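Up next is chain A:
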Amino acid sequence: MTDYNFAYLDEQTKRMIRRAILKGLAIPGYQVPFASREMPMPYGWGTGGVQVSAAVLMPEDTFKVIDQGADDTTNAVSIRRFFQKTAGVAVTEATAKASVIQTRHRIPEEDLREDQILVYQVPIPEPLRFLEPSEVETRKMHSLEEYGLMHVKLYEDISQHGAIATAYAYPVKVEGRYVMDPSPIPKFDNPKLEMAAIQLFGAGREQRIYAVPPYSKVVSLDFEDFPFEASKADHPCDLCGATDSYLDELIVDDDGGRLFMCSDTDYCQGRRAAGHVGAQGVPIEEDAA
Partner candidate 1 sequence: MTPLLQVEGVAKFYGARVGCTDVSFDLYPGEVMGIVGESGSGKSTLLNCLAGHLTPDAGAVRFDTKTDGLRDTVTMREPERRMLGRTDWAFVHQHARDGLRMNVSAGGNVGERLMAVGARHYGSIRDTATDWLGRVEINADRIDDRPTAFSGGMQQRLQIARNLVTGPRLVFMDEPTGGLDVSVQARLLDLLRGLVREMGLSAIIVTHDLAVVRLLADRLMVMKDGHVVETGLTDQVLDDPQHAYTQLLVSSVLQV
Partner candidate 2 sequence: MIQVENLSKSFTLHNQGGTVIPVMEGAAFDVAAGECVGLIGASGAGKSTLMRMLYGNYLAASGHVRIGGVDVATAEPREILALRRETLGYVSQFLRVVPRVSTLDVVAEPLLRTGHALDAAQARARELLARLNIPERLWGLSPTTFSGGEQQRVNIARGFAYDYPALLLDEPTASLDATNREVVLTLIEDAKARGAAIVGIFHDEAARDRVCDRVIDAAAFTPGMAA
């Protein structure tokens, strides 16, 4: 063990954050203000998500961190090591083995279960901020359910691009009441927001926590004549051949050669381990995984 209190934060702070989380779960989609602490990392690196994770982690938990779907980016590795060091919890890259998953900008491809918690890192929690700069006014709009402005943003999209061009942070309405920013996940992930796991959202700089309880109704906003579409690149994964996963596009040489691969590295790895091979992929050996 280390000299840190379990999961870095002191117990009083964790209690305060848990109260905010409970309130958030009781009022799905409602942004609960909380006294965000200074964390030993810069804002924008997931300080909100880290505080929420710290408040929910138990010594017996298995922790996974993904950044845009990947377990091996600097950000993901740092946060994973942070809790390894301060909480001594087990860590994993396998979605199915994790009990708490902290994520930036993605929802794992694999369906989550009731015994799992998904923690999102949120940069700007206020979906109405784009058009209404006043916090006083946006709070009033939420409390009075005045959400016409949200559609103004979608209207602007269609009038300028011929379609709803919002591709990430696509606004949703939770349980028919609060309009919520699902954090900058691609809109491909929006249908997955209706899931078995608990979803918690933490915004450190903006000092807000909100939540979506398991099996909550989460509807992506749209127009009757321009319905919501969960789009992705029209291509299978070049490594594992998956046609149902969200893809990253990589430029692989100076001639504009391209490679599409699953953004969820664990999902891709799992498929390749099971013997699936994409157009540019090579079979991997069991021991190489």
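In the analysis below, contacts are C-beta pairs under 8 Å (C-beta built on N, C-alpha and C of every residue); 3 or more make two chains touch, one makes a residue touch a chain; residues count from 1.
Behind the choice of candidates: all candidates are chains of the complex that A comes from, given by their letters.
Everything numeric in this text was worked out from a predicted model, so none of it was measured.
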item: Numbered candidate touching chain A, per complex, among 1 or 2; value: 1
item: Touching residues on chain A, where the partner in the complex is candidate 1; value: 131, 144, 146, 148-149, 151-152, 155-156, 158-160, 223-226
